[in-house]
Structure formats: C-alpha cells, structure tokens
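The complex is shown incomplete by one protein chain, all other protein chains being positioned as in the whole.
First chain written, first letter: the chains are A and B, and each begins at residue 1.
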Amino acid sequence: MLGSFLCKALLASCAALTMIVSASAQEFDYGSFPGYTLRVKLVGGTQYEKLYTRIPEWEARTGAKVEIVSSKQLFDLDREVKQDIATGQITWCVGSNHTSFAPQYGGLYVDLKDYIPAEELAKYVPGTLASSEVEGRLVQLPRVTDVSNLYYRKDLYEDSARQEAYRAKFGAELAPPKTYDELKQQIVFFADPPNLFGTAFTGKDEGMSGRFMEILRANGGDLFDNNWNPTFNSPEGVAALQWFVDIYRAGAVPAGTVNYTFDEIGQAMAAGQLAIDLDWPGFAGFYSDPASSKIADHLGFALSPVGSAGVRGGWSGSHSFSVTEACDNKKAAASFAVFLTDDESELMEAKAGNLPTRSATYDEVIKYFNENGKTALAEMFVIWEASLADARTPPLIPQWIEVSNVLWPQLQAAILGEKTPQEALDQAAAEARTILEDAGVL
Amino acid sequence: MIATQLETSWQRWLIRIAVFLAMLTLTVPGVWVVLTAFRPNIEVMARPAIWIPQDWTLDNFRRLFGFSSAQQGLPVARYFLNSLVISLTSTVVAVLIGMAGGYAFARYRFKGKATLFLAFMLSRTVPGVALSLPLFIIWARLGLIDTSVGLIIVYLAINIPFTIWLTDGFFRQIPVDLSEAAQIDGCTAWQAFWKVEFPLARSGLASAAIFAFLTSWNEYALASQLTRTTASKTMPVGLMDFTAQFTVDWTGMSAMAVLIIIPALVLTFIVQKHLIAGLTFGGVK
Partner (left out) sequence: MISTINTLPKAAGRSLAGFFRSPRAVPYLLLLPGIVVILSVVLVPLLVSFWTSFTSYNLTRPETLYNFVGLRNYQRLMGSAEFWWAFGRTFLFITITLNLELLLGLGLALLVNRITWGQRTLRTIMMFPMMFSPILVGFQFKYIFNDAIGLANNALFDLGLIDQSIPWLVDGTLANISIIAAEIWMSTSVFAILLLAGLMALPKEPIEAAKVDGCNAWQVFRHITLPFLMPFVFIAMTIRSLDVARAYDMIRIMTNGGPAGRTELLWTLMTRTGYQNSQMGMANAMGYVSIILSIVFTFYFYRKLTAARAFMGGAQ
C-alpha cells in the first residue's frame, strides 16, 4: 500500500516537475539588460503605433531603455535605411521591416534563427515565417500579415430584385464569387455608374503589379521561373491582364482607378460606391466602424477567388522587425523583436483587425470577438485564417521593386487601351530581363 | 488737383468683382482643407459633397495631440517649435547675407561680377536628387543629421540666391544720389546705408524675408531626409506621418495642415506693414 502510494506520489511529482520544467522552457527568456539603451527605427502611422504603447512593459522587464531613433512611414523608412546602408551609418539595432522590402537590404540584418530558440519560433504561423526568410536566412520576425480577401456589400447581394436579375441572366445564384470569372461577372453586373461601381483596383505602383501577380498565379502562371527568367508574358499572364482590361472597358470600375492607391479604394468602399473589394485585412476595422464608414452594417467577408488553375493568388506580405548585424547587443534586440510579436502583442494587433503571426492568437481573438458581440469580425477571422494557407509573397529578390516599376506602367498601357495585353507584357518582360541581367541574376 | 482716377465707377466695380473671383479661386481649395479639419471622416467622402461641415468637431485636433484613446498623439508642439526655430533663423540669416550680396551686385562694378551672379543662380539648377544623397553622406560625417543647425545651413543655401537677387533688384531702384547726399552731409558710407538706403529697401527685404520664410516653413524633401527624431523634425515631415500604408487620414492631415498654415498666415500679415509703398523720391529731384 505504501509502495503504491509512494509510486503514485513519485509519478505525480514527476508529472508536476515536468510540467514546471516544460512551462519554463515554453516561456521565452526576455533577458535582463540594465542600463542598456536599445536604438530602434519603427514604422510610424496611426495603425502601427498602438503596439508601441507596450514598450514600457518591455523596458520594465529587462531594465533596458528604448530610444526610438526614427518613426516614419514605410516608404520613407525604406529610403532612410538605404541611405544608412550607403553611408555605412548603422547606429541602430532594431528596425521595422516588410517582406516586400527585406530582400533589398543584403547583409544588413542578422539571421534571427541564431538568436531565437526554435520552440519560440514554432509558435509562429509556419507559412508566414517561411515568407520572412531571404535565401534561407530569417532576416525578420513577422508582426502582422496581410492577405487579400473579399469584402462585399451584403445588402446588394441579398437584394431580391438583383438576385432575380442575376438568376435570369446567368442561371446561377447570386453569392460571393468563387472564381475570378465569377468575380468579373458580378463586377460588371453590379456596376451602375456613376453612383455604384463593381469594384476598384490599385492601378499603379506595386499595388498594380501585385494584383496582376495574384491573378497570374491563380491561373497557374508566375512572374519568374526557377532560373529567374520573366514568365509573366505567358498565356496565363495575358489572361490575367485581360481580366483588368475587360472590367475597365466595361466601365464597371471608376475611370480613375488606374491612379488609385489603397486609401482611395478604401474611401470609395466605405462611402458605399463599390459592390465588392478585394483588399487587405487592415480595412476591416475601418469598414465596420459606423463613424467612418457608411457600409458598416452591410459588410460581408469571403475568401478570395480561385483562378483558372483552381488555386488562389494569395498576394501577401508581412510587416516585421529585424535586427541589424551592426548591433552591439543582439540579444536585447532579439528580445525586443520577440516581445513586440508575443502572444499579447499579437492579440492586441488582432483585436484591431490585423492578421496575427502566431498560430494560437487566431483562436484567442475569435473567442474574444464572439464574447464581445462582434460576431461579424469573429466570422471574418475564421475566413481570414483559412486564407493563410495560400499566402504567398512577391518574389523575394532585391530587384522586385525595380521590376515592378517597369511592369505597372505597361499594365496601365494595356488597361487604357494603348496596347494589347500581349504587347504590354512582352515589353515589360524584355525590360525586366535587362534589369536582371544587369544585376547578374540572369 | 488732377484726378488720379483713370477709370469710371463702372470700371471700378468690374475690378472689384474680378478681385473677388480671383481671391475665391485662390482660397477655395485651401479652405476645403481647413474645413475638413473640423469635420468627421465620414463627411469627407459624402456624395453629394458636403461643403459646410454638418458636424463640427474638434476630435481631429484632439487625436493629433494625443487626447484620444485610439492612438498616441504626435509631438506636434515639438515639430512646431523646430519648424519655427529653423525657419526664422534661416530667414534672418539669409536676408542678412542676401542684403550684403545684393548690395554688392547693385552698387559695385568689379571683376567677375557677372560670373559670380550667374554662379549663384546656377547653384539652384542642381537637381534635388543629385544633391540629396551626397549631402546626406557629408552631413552624416559632420554629425549634422537630425540637428536644427544642419537643416538651417541647407535652407540658407536654398534661400541665399533668392534673397540676393531680390535685394539686388530693389537696391537698384534706389538712386545712388541719396547715399551720396547723406555722405556729403557727413555720414560715413556705413551710416548712410543704414540711415538712407536700408529703410527705402524695406519693401524688397520684406518680400525676400517672406519668401525665405515660407520656403523653409513648407519644405519637405530635404527635411525628411536630414531629420530623424523630434530633435529636429519639422511640421511638413510630421504631416506625412499621417499617410500610412493604406489609409490617408484626411481629417488628421487637415488638422495638421491647419496648424502649419496659421502661423504662416499670421506672420505674413504682420510683415505686410513693410511692403507698403512709402517711397517718395521727393527728396531728390
């Protein structure tokens, strides 16, 4: 009897001990750096800054102080970082980064796998973490992810008159589109200029290149092949570009859309002028807030459509934090980066409608929204989480921005009817080839 | 007394209407921005457009200064101070240096004069993108990045060609006899300048000062490059903080714009006094 009691006691304490040991092995050690000043450059702007209110907490935990050396919007920050590289003045430790920009910076940032234990890294969404690598090095720790999905006007879709008309015209039920062809159909169907348009798309800069890339990939094509030959002027590419040409020519999108950036589309959707919007999660908060949006009560969410190859384009990118090679206290810097992307930080970001980068946060935030009566947002997160599986970034090469800059003017030329899609894409491919040859990639 | 009116009252009214329309065109786009600062975001995108705000609010300003829970405020007071210090200092110094240079060109004949004048002008033909990176590198070596002094020196270089030309033009309008007359009466050249020529050139110096100030106050490209933190960031750079990656915070940006515009307006109004034509050459005939 005593023996079995002892055995049980031993087992129990063994179990307890393992639990304690594993619990502390689970918890990341933020370290202690009293008297150290960590210099950081963070991305500024209303949607990014709430997270920084947590900084004093990290300071209290580690005894270090954080000095925000620079706070700018992403493009200006990128320019600043490039200047710092050019002058060799890397006097800071942590910098805000983005998967689209990261490949340009060469050896500026360290491989975080050397500074963060694997168990901690395992808590992040694997696909997101994989996108954060450049040439196998984890140069950034992702903070929030953007994947495009569909926002749509529930009131328009549930309107019986429109449902009738749609059924009569296409012989199918009016429901959020599953394919790009359906999407095009519905965009043209809903359009009633000048008060209502089917949708709008970012018609310039990397936005245009990205939207094109999405449909290209959904059709089974890609921008480059394995040897970096440009392949976007393939039939899949032409079909993708034709998609834009068709809806523009049909007048189903505002004529000015070739000049729109994300914020103009956001404003137009919130003003009730668009029926559908393929856009980023960051807009969810904006669209569902009655103080800033007219469509707050009629907002629906759906997964982005698939293309002719049956896959999703899944254009995505992540904002992130990176640690510089020149940093004199990389452990502190890594600790800071982990802190700003830990469970609590991620939950804070998710509550604002951003897609978190830690797997566990999804369940937490869905639960939070359901408990707080924001079932619409909870529903959104379920859908958004499903789309992570298809998330892919633009090509992670330093020349991506440069290639994009020769691509989007050609895309615009085709959309505006100055050239045929094949001509436009061939021209862009030729220019892209020159860029890659100059860079020694081809 | 000969009537100095060359036009009939009908013509006078025409002039007044023309001025009114001109002023309207000049102000309407700007007034829109000012009004937007006082309205909620939802009104901004309304169709049909809402001209006069239906829902006056000071929320945008509150957000700016950090009195709202949604976000941390901007260090607006700090930006304002930086802008003020940098703009005023560079203006005053630029006007002084410009005055000296303008006087030299207006009053003296010397070797290399035309070349020097052209050189000053041509210094402004160098395109910004060619200048900005090397300038950044040099300033970084000298430790002038993110300092008010660094920016002031650069603004001096931008404004000095300007102030030299303007004062040159105005000094030429002042007859040389005035200074000579004063010197005959016993003043030294230096005294004659300050007593006689300087007051008469006031309108020119005032316009030079206004231009230099407004150029510095509104300058963005170089400021965003040479500043980093609140130690030297100016208001226009702070303005761009409102353009995040996705949404342009129109109302916030307008609120910030109002803060940028008002001091400029006030200062301009004050300096106006010296633009008044007080010139009568009655003393010298």
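In this text, a contact is a pair of C-beta atoms (placed from the backbone, for glycine too) under 8 Å apart; a residue touches a chain by one contact, two chains touch by 3 or more.
Because the structure is a prediction, the values reported are computed rather than measured.
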{"item": "Visible chains in contact with the missing one", "value": "A, B"}
{"item": "Option from A:47, A:62 or A:104 whose C-beta touches the chain left out", "value": "A:104"}
{"item": "Of A:111, A:343 or A:402, the one touching the omitted chain in the full complex", "value": "A:402"}
{"item": "Missing-partner contacts on chain A, residue numbers", "value": "79, 82-83, 85-88, 104-106, 193-194, 197, 200, 203-205, 254-256, 258-259, 264, 267-268, 271, 273, 398, 401-402, 405, 408-410, 412-413, 416, 418, 438"}
{"item": "Residues in chain B touching the chain absent from view", "value": "2, 4, 6-7, 12, 15-16, 18-19, 22-23, 25-27, 29-30, 32-33, 45, 47-49, 97-98, 100-101, 103-110, 113, 116-135, 137-138, 153-154, 156-157, 160-162, 164-166, 169-170, 172-173, 176, 180, 183, 203-204, 207, 210-211, 214, 218-221, 236, 239-240, 243, 248, 250, 253, 257, 260-261, 264-265, 268-269, 272-273, 275-277, 279-281"}
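FYI, only the chains that are shown with their structure count from here on.
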{"item": "Complex interface listing, chain B residues touching chain A", "value": "40-42, 44-47, 70-72, 133, 136-137, 140-141, 224-225, 228-229, 240-250, 252"}
{"item": "Residue numbers on chain A that touch chain B, as the complex places them", "value": "44-50, 52-53, 68-74, 76, 79-80, 83, 86-87, 89, 195, 262-263, 266-268, 270-271, 273, 280, 282-283, 286, 291-294"}
